[in-house]
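Note that this complex is displayed minus one protein chain, with the remaining chains in position.
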């Protein structure tokens, strides 16, 4: 696969960043860590996949005195958005001396005149304590906007670097914005910082906000545990984020290990039948009188799935939390077994909190590296972390798929051990 | 009103508690604090209402060496339950030397043999760190049980003092249990500790768990504020506890002052019409692009109310949160105004957390005073706080009504000022 | 005692506050709650001590359109300062329409030209989220300043109401400022809001910040407990605030009950001798291998006391924490017993945190009532809470002494029971 990074042109201006920190264009970070794989690749003449290191360059592309930058946040909230904004602003301002930084309000809507959203001028003073707040001071919106109008706006505002903080849908738009810019022969760098609370970005170790989300989710599972223990046949049912990948559910379940069942999109399961989920739950209640269930929002869509896509182009999901709540209730009602089910959907109280220290520091580095990469004139590229090195990944590599929980890997195996859960599969099906 | 307290008999045994702490039977705490009222009462020969002070007595009724006590927790979870249990156990054990303390599991069900719930022996070791946990180590259940069977169980187990921690329904049962005990000429003291997270107990300043609930509720309102600001026409809608009284909603709204609308059961409001809630909300969105709404679960029942009562005998409530969510959505959809409504129902994540320091210390005093009052042979009585003094209030005084938010008082006036909200009343109605 | 409140003059202007909230001048709050005492007083013709209720009046003294107010925070930090400032500003602005509100920076220094501190204009925007921050946005300072210069400054700035948030020293100054104003026939109201994290203000139930302080202090005692259990003969020694009163130490010790020894200024104790503190500690270690000690800063001054006063006129204290640390270490070294003492002094991490919800709401009411009282033209008076009613207490009543932990009361008795601690007195002394 090609992980090469586009440049707007030859950077010719001396960087104000200290020489000792400069990164060479030849510095690349290997994707695979396996000594075996690497030796195999090299001995067979295959160039192993590697990413360009991010970081400051000796030469920069933009003339700082004239440079105008814009920052936009898109899609749903995620802890750390303000930290990334702050880091971009402080690095542009203090490390490079950029004095014109615009905050585009309400996501991509902010570029479209008809919405009439105002622009927020971003200075070190404006961003100095925004890290204490959840959400994004720029506000956000979902859904695509007309690409041509966006580039018109960038031209009109005379933007040199556009920093886009968003998810999958945003990066599909970003790639198109880059193409349009190239077609118009504009010199505008488009740099992405991936925002997915689910931590499901391909080629990257982690995305910001995930650490925070897991810590709050784990607390909520603790609440469900208390509620489940507080009544006869108490069931604590927690729906967590995780549209296509169950990383939050799996990690949160491993924190305090109170969950007895963890359902994620990657692991198909049967509801009904002698070895299906409901039967196993019934056995658990008979033995222990309580149960804690954690379900990622993308799990079990074969039971509750609906059609269509949301404004951002993401597949619409049926509400598996409500489905489970209703089906569990009817199942036990039919059996005349009294249960006490407490359903918790903490989505918004997770997305809106300020970042943990860990995410905060991480966001700081993300923002810095986005600035370094943009100042060097690179474009059509996302900045992220791989094996503790900040790297550049082209937009179109990232949008090819999703990182998933490996059902044979260490994470899921730990969850299975911590919960003791089975596969929830009935005989005839496992026979298939 | 008569606030006199029943006694099982004459306490004749010397108390092991230090003499300097003894409370006299003549010590009473005034209900009214108003100098004017008091003077008026006394000058007109009226005995002002006052409560018997709780606290240790010179003489106790029970022979410690033979005494067996039981503790039971009833109804929904509330922060501080474990602290009260711990305090009762430690005070019985260390201050009086009681060695037989039984924990009845799963509320009143625990007395009824058919449920087959086991009994938990309570010792200082068992309770030593339970305050760190939310919920109740005894578990709980809702709904009444056969009074006669309960008293049978008390006799069978040879209980001298029964400590009941519960709400309104529990105290109605407690009064009947006391009557049955009296009818059988048993010498069993029944002591209540009021548990209502809503803080709506008549004659008492505060109930445990309320302080904790307000602090978590305030955090959740903060999340709703962030979400509301995070999208165009963002609406953060938070449903809080408060079946008949809006104390949690009102206090939580006053903490950070992010709420723009607070709806409580005490304050009737109109949804529709030119000055109704929906119109005012629309105006707010037009002006500020976001809004935070806090609604207590008992508010607006004229719009969503249903019939019947739950197993504890409490009136069933319609779900005003869901009603508002749906009605607001349809209102703006009809007007073709895009909104982003985020609905948060944090009930279980509030009820299940451990107590704040403030509640923890308060629960300690509640438990101690319950023990002192029980050891003195008082019965059919609840222990609570009034104007910073621990007092005894007979069960039947407490169940006569609910404490309500005074719509002309300081609390609601502050909420109205903090939110700037109007009465949500249309002209013809206010004319009535 | 006379609790009458001074007025600048006859308030003649109609209040913009809703009539239903007005408080009459005749509404007074009784100091004693004892039915017995009251009856005794009244039957013997003694007027029982009562305080004027705070709250909004029908008529106000100041012409809002011309009124300028000033706020100043003095002395050490205390959680809730920003909440009080915010509440004063919002109430002045929204409830009365006052548009000129000045924040005096760095305490009383801010009035003295030679320091050159700037003035901060306070608006709803400036204070809107300051409650999320610890400390005071106005900054503070210790120590008295020239009274005449302060009044000069008030005249020069044309201040109508001065809100002073501070402790004992501040109120001694406030009384003098009031006198000087009276002598000059100025019409300036001086209103105090008592700030003492120790909760040791006479005649008042609670002071703001205390609730927050107890909750953090309790956490720190939990840390000391963990450290004490983490090593052979581990001793966790925590020094808490409490110059003359041990309320923080006593309450924090009651939260989780991890403390084995609580030393407060009110309870004299012996270090040495067979029943002294060190001997009892040695016995505890022999039996349990660990111990947690909580000491209020004003305890044991006979061992570590020094002379003099600090710039605020408060008695200088010797450092009992360091003294205990050193003496305990040398005691066991002499006995050749290895101990592992971990000393924790969390003072600044307690004083600097944002207020709990409970304190935040309380501060809101304090600020409101301060404004109501000031607008009515009252002066030389402090606003506080007594038995859940906001009241007015003249400065000179408050500075006559300190509220103390009653060694025979419920609080200390609970601490003694929770710790199991003795009096630490040797035979010949108890014989005296």
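Which chain is which? They are A, B and C, in the order written, and residues in each are numbered from 1.
One rule holds for everything that comes next: a residue touches a chain if its C-beta (ideal position, glycine included) is under 8 Å from a C-beta of that chain, and two chains touch if they have at least 3 such contacts.
Note that this is a predicted model, so its numbers are computed, not measured.
Screening C:80, C:103 or C:135 against the full complex identifies C:135 as the residue touching the chain left out.
Taking the complete complex into account, A:388 is the one of A:125, A:287 or A:388 that touches the chain left out. Contact with the omitted chain, checked across C:202, C:223, C:407 or C:423, is made by C:223.
Note on the undisplayed chain: of the listed residues A:7, A:50, A:279 or A:314, the one touching it is A:50. By the touch rule set out above, chain A reaches the unshown chain at residues 18, 20-21, 26-30, 33-36, 38-39, 42, 48, 50, 55, 90-91, 94-95, 131-132, 205, 211, 214-215, 218, 251-252, 254-257, 356-358, 360-361, 364-365, 368, 387-390, 408-410, 413-414, 417-418, 420.
Although one chain is not displayed, chain C still touches it through residues 77, 106, 109, 115, 117, 133-136, 139-142, 219-220, 222-224, 226-227, 229-232, 234, 236, 342-346, 348-349, 351-353.
In this section, only the chains that are shown with their structure count from here on.
Taking the mean of the C-alpha atoms as each chain's centre, chain A and chain B sit 41 Å apart.
The distance from the centre of chain A to the centre of chain C, with each centre set as the mean of the Cα atoms, comes to 47 Å. Annotation for chain B: no residues touch two or more other chains.
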